[in-house]
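Left out: one protein chain. Kept in place: all the others.
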Amino acid sequence: MNKLVSKSEIMKLFHDNMTLMCGGFANRGNPGKLIDMVVESGAQNLSIISNDAGDPDLTIGRLIRSRQAKKLIASHVGMNPELGQAVLEGRMELELSPQGTLAERIRCGGTGMGGVLIKTGLGTVIEEGKQKIEVNGQSYLLELPLTAEIALVKAHKADALGNLVYKGTQRNFNPLVAMAGKTVIVEAEEIVPIGALDMDEIHTPGVFVSLVWNGEEE
Amino acid sequence: MNKLVSKSEIMKLFHDNMTLMCGGFANRGNPGKLIDMVVESGAQNLSIISNDAGDPDLTIGRLIRSRQAKKLIASHVGMNPELGQAVLEGRMELELSPQGTLAERIRCGGTGMGGVLIKTGLGTVIEEGKQKIEVNGQSYLLELPLTAEIALVKAHKADALGNLVYKGTQRNFNPLVAMAGKTVIVEAEEIVPIGALDMDEIHTPGVFVSLVWNGEEE
Amino acid sequence: MTDIKEKIARKVAGFFKPGDVVNLGIGIPTMVGNYIEDGVWLHTENGLVGYGPAPEPGAESEYLTGAGAQFLTAYPGAAAFDSATSFAIVRGGHLTATVLGALEVDEKGNLANWSRPGVIVGMGGAMDLVNGAKDVIIAMEHTARGGKHKILESCSLPLTGVGVVTKIVTELCVIQVTGEGLVLQELSEGVTLDEVLEKTGARLIVSETLR
Partner (left out) sequence: MTDIKEKIARKVAGFFKPGDVVNLGIGIPTMVGNYIEDGVWLHTENGLVGYGPAPEPGAESEYLTGAGAQFLTAYPGAAAFDSATSFAIVRGGHLTATVLGALEVDEKGNLANWSRPGVIVGMGGAMDLVNGAKDVIIAMEHTARGGKHKILESCSLPLTGVGVVTKIVTELCVIQVTGEGLVLQELSEGVTLDEVLEKTGARLIVSETLR
């Protein structure tokens, strides 16, 4: 039940052709050191789910610059012109999802549901290829769940059971991503003893979490 | 922005033929004093959404005994034989929803979505009257959102902005119900000054909440 | 009688190892909690993982209760959450197992445990649990009052779930539900194959280890 691991144990998990999901928003609250490890692993042909593409030299921007990422599902990529370039040149595939829809699609995957009906994007390009469903005379888009082989999460505090607490606006997509990975890896700013977190302050119950790392080299 | 109100201000809001949604689970974490006020109001022909029917002399069981409730949407009513009797005699209508589905339907209403796809209940009576939707070769039931004119919520701590903190297993359906009412009324065990709650410990942001009551007579 | 129930509960408890996350239904399943190893984590659908046994008299807290409103304790590291998160744990595949009682179970792993004629109860979280938990273990007495079969060719009562049961544990035996049907895997001490066959209303495949 002790989920604390070292860097080398995590490094083994990255491989070619996998789907990674990543918390964080506009270079804030990202599991930056875990992303460094993905770069270091050299894993190729990655599909990535993340709110945004980060800056080119930060967070998942680094996986685009290193050309390890072949596909990105995100809501906003404006801070990363290299991503735009890669898409225009056909080196990368980009699926845009409105931010609130992206959040619900990740949550939907994490909660084991088959989809959610959302109005956002009706009458826009977001409709393309999606089933429209009528409920009580109103149209909705059927938005499908997102899950990933590995979810990368940044937390402020974690215990060895994987219970997590986030701080301020670093929370963003992290608690959602933490539900939707087959393997959920946490980069914690601080490891606290089991019992140090009050049951009411825990944002992500440990039951969702696979591995916790203290962010130190070994 | 001060959402603190007295009992008399809340009493005005209850009227015949309304839909009420109520937090709580098996007589725990219920907004019991707010339910007392509904009894006192004498409002008739109520539709109620709640996890369960409570005991006959507790929580929403009291609205069944008083014959103010004409319809209940719930997951479990086994603790209240009077409800069963009322249904068998045709005095009350009961719609059963599996508990996890009920939770997501309330959340779905609160988040402004049109429905969720859930496997729970496939091949059972829960299928009746529901649209089946296929996603990637798998069948799901389309479950529709629930909202209410008034949502009744029990919180452990509240501030005048409506920020709420729950304690232990009293949380249950309360944070969901607190998102899904047109008017959300909170019965708080303790009112704390604005700023006393840390931004990270707040379970329900005040923006969802309409009125906060300290549970005292006047 | 209590002996029988305890025996079943002990047997089921033995299936779990530290790190497992388990939801226990009412009745015999609740008793399983008394025999699990340290480090098996218990989930209660009203919103807690990590609960422990009933508190000492006087130490009850209305903030620490179970799905049946009973008072609980909590281990260090326990986490509280709302009902949507509670069933995200269930539906999302994070429960190692749920242990439930049954009115009827059949050869296809169908389960009926929430509704009988003329009584209005509701399914509570049972339908979510049987669809979400990796293992759905039925812990029950082998037959109903008067010796009536509960393990059947086909359930007659309203179903809780279709093809969901993975294991049945009774005072007489352990049955694994497989694609081929019900496989009798283990007989309790002193129980004969004939007794089990007689008290079972379904076709049983006898495991090689028992032949």
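To keep things simple, chains are lettered A, B and C as they appear, and every chain counts its residues starting from 1.
By our rule, a contact is a pair of C-beta atoms (placed from the backbone, for glycine too) under 8 Å apart; a residue touches a chain by one contact, two chains touch by 3 or more.
Note that the structure is predicted; figures quoted are calculated from it, not measured.
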Point to revise | Missing chain: touched chains present in the view | key: A, B
Check your understanding: Quick one: which of A:I64, A:A155 or A:L176 touches the chain that's been left out?
Key -> A:L176
Check your understanding: Among A:M1, A:V39, A:L94 or A:L144, which residue is in contact with the omitted chain in the full complex?
Key -> A:L94
Point to revise | Positions on subunit B where the hidden chain makes contact | key: 1, 107, 110-113, 159, 161, 163, 179, 194-195, 197, 199-200, 202, 205-208
**Study point:** Missing-chain contacts mapped onto subunit A
**Key:** 25-28, 51-52, 74-79, 83-84, 87-88, 94, 96, 98-104, 106-107, 118-126, 156, 166-176, 203
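Note that only the chains that are shown with their structure count from here on.
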Check your understanding: Quick one: subunit A and subunit B, Cα centre-to-centre, how many Å?
Key -> 32
Study note, to complete from the structure: For subunit C, residue numbers touching 2 or more other chains are 48, 74, 80-81, 84, 87, 90-91, 132
Practice item. Could you list the positions in subunit A whose residues touch two or more of the other chains? Key: 111-113, 199-200
